[in-house]
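Structure, as structure tokens:
Here the complex is missing one protein chain, while the rest keep their positions.
For subunit A:
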């Protein structure tokens, strides 16, 4: 399955939109969209279609210079509309008349129109929509890159973007055929699936061809534990340390030892990166040094070349590639060093030990003492908060006493505004206080949910169990063999138990449960792996896993491992790529 088709279609649509305003024009772009647009089209592409200057939409700018024609490309939300309206009003007051097109991403919203109308600029703009929903970050990774979605979904109950997700699935199925088997895990997944079905129902015709066999829609709410764990794979660590934005990281000048910052595109086009991205961090350095030696050897080869022809071959074929690889290699090494340095600073080992203890459910008191210490020592608040959440999630909430002391410490250390943050986290169920009930019930409650799931699905490998971190087959390697991501385990479980009628037993333990819609069921348990599709269909065994509310690179790595082991093609789609800290940051209250 080639995901580049999506990119092509997006590009066509964009061309059409840009050309709808003839001649040269300026483009004002929502900062949130610059990176996605860069991945989809790129500056050169925009210039080709008559874009002259490119501005960022900033609330501080009351008017902009430039041409008499202007296109706004923004996410459809109320704030953006206000900014645009302010600019247009200000410019009209200055007596400048312009032609304006406002392109809303991913679709035109009535609320936005109402706002433009209320601000009195509706008559001066032409409205368009650019259906930029899912776009490929890599050959097996699609993302909406909508980071605000988590907060609006789970905290504010604003389901506007369920429509976005559902329609992105509809578009995907237009391209690659209807997906026969769907597993919706969690409440919002169910809603998304229902909406998708309604959207499908309005269309005519039944497609029979399909290239994706199964769809998993997974609600982030089902598994908050995974993002709260410290990742161990290279890619996930890069994301935590530098922040991968739309597959691009920016390494500071001081890190790479150059004059200016280096931007690096992280995709499977980089052969070195492909090999190490999903490796446990401990094995990355050895690999890189081996690679360095290997490249050095190739480089040395040129000294042994005798004939002119060989030399020419070397220069034309190998040298360029070699240079490229060397550059990439040196960047990776610098990045690695930087990660090590940062981790050392924060007493990484103690943190990891505390985390592992929490996952195993042992030595809780010590962990709490450790957490107090991190607060006293003014460690970065997101890492403290992350550990707090993990404590709450694994222990089914904090005891009232712990909750009060830790919260007080946190507020005193990191500021009073986090009182509201705690309230949000409570609403999300990520950090809660245990109900004061009788002791027996409390014990029983504590046994429930996370522990139960962990036992049922084998999320926490037994200490005796050896997980080969260097050549992993168990997905728990992504967290140093301490924990296997719940989301991935659910997928694994369903894949392996496909023939079963339902998954009620685990569904009952998950908020929102599992909803299945299965058209083609495997005949029996034994045949589960072979009869994926009905007879006569020889399409690859492709599975689409769609994360609502974001997905971490650890999960991607785990799914890749799973795919390799089960000989499947797994495509991951998500509303955004997230890390634990970025997730928490999005719900934190600001001063």
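The rule is simple: a contact is a pair of C-beta atoms (placed from the backbone, for glycine too) under 8 Å apart; a residue touches a chain by one contact, two chains touch by 3 or more; residues count from 1.
Here is the rule we use: contacts and distances are computed from a predicted model.
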Protein name as given in UniProt for the chain not displayed, "Neuroendocrine protein 7B2", "Vacuolar protein sorting-associated protein 16 homolog", "AP complex subunit sigma" or "Eukaryotic translation initiation factor 3 subunit K": "Vacuolar protein sorting-associated protein 16 homolog"
Contact residue for the chain not shown (choose from A:198, A:282 or A:564): A:198
Among A:95, A:123 or A:157, residue touching the chain not depicted: A:157
Omitted-chain contact residue, chosen from A:147, A:414 or A:515: A:414
Sole residue of A:8, A:174, A:341 or A:377 that reaches the chain not shown, by the stated touch rule: A:377
Hidden partner interface residues of subunit A, rising order: 78-79, 107, 109-111, 114, 152, 156-160, 162-163, 166, 191, 194-195, 198, 201-202, 204, 372-373, 375-378, 404, 407-409, 411-417, 419-420, 423, 589-591
